[in-house]
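Shown here: the complex without one of its protein chains, the others still in place.
Here is subunit A:
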């Protein structure tokens, strides 16, 4: 017989046997056959299975699922155990007329499972396009993450701690070991001071310029968020300078507790225990917390050096003003390129040299 004929004959025989089965079966329900990636096949009530949009689509578009041989292949992310859970969800929710309270109660009890299974369930629900289930599982996962420290999160989800200390800091870290950046920081401070002076002179004018019209100086001041705060910042800075040696972690925490992205490295942190203490505390980037940076630098340098550095800064300022736009571009793109490498002294490694 021709293979196609065999196929057709098989299908007819299947349908005939199903018809017989339908007569024999007491219930009026129809069933759908589902096959998971491991090859095992399950029989599920049709009304429950088609609650999943993906299965529903398969049934309608391809007509599959009506028998064991024509079982619908489920996506790889759905294993038999998880499929069971998904179907439990569908079995409850496909019944119309359930009150909101009933649904809420069911959902709350339903998502109580270990984290690993919750992740698998989220994945399966997403591949079956069952959005309500994705919503409640993702919310549950968010609740698990919320409020935990990074170590706790890593432990809960078995995440490898494979970022180096520097990587944890980038691209938001306080880069104080590169003299170029240090000079830049001082320059910013200086510029702000100048601007403040200038502001005082023309304080009558209320300027309502468009962003495009603003000079480079103004752009700088925007970036630094400094517009008359320098005085206040100064006093704060001196206060912090005194406290700095005593209780660095506390100061850092106070400063920018809102921007929790990583740790601050001032070359003083060696042990991981210190690291973890500061894990959740402030991170300073190289522009907005310039005030603090400057305070740092001033502490370390003696007056003679300071003079020299001042001169360097003036020089730097002149150079900067001449090619400001390109320079800014360079700095920003540097940050992006060097995601995985710390900025080392004097060595700019291009992308292909890494």
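In the analysis below, contacts are C-beta pairs under 8 Å (C-beta built on N, C-alpha and C of every residue); 3 or more make two chains touch, one makes a residue touch a chain; residues count from 1.
Here is the rule we use: contacts and distances are computed from a predicted model.
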item	value
Omitted chain (choose from "Histidine-containing phosphotransfer protein", "F-box domain-containing protein", "AP-3 complex subunit delta" or "Centromere protein M") - UniProt protein name	"F-box domain-containing protein"
Options A:98, A:154 or A:198, residue touching the unrepresented chain	A:154
Residue touching the undisplayed chain, where the options are A:32, A:50 or A:141	A:141
Chain not shown: contacting residue from A:35, A:66 or A:123	A:123
Subunit A residues touching the omitted chain (full complex)	115-116, 119-120, 122-123, 126, 134-135, 138-139, 141-143, 145-147, 150, 153-154, 157-163, 167-168, 171-172, 210-211, 222-223, 225, 229, 232-233, 236, 256-262, 279-280, 285, 288-289, 332, 339
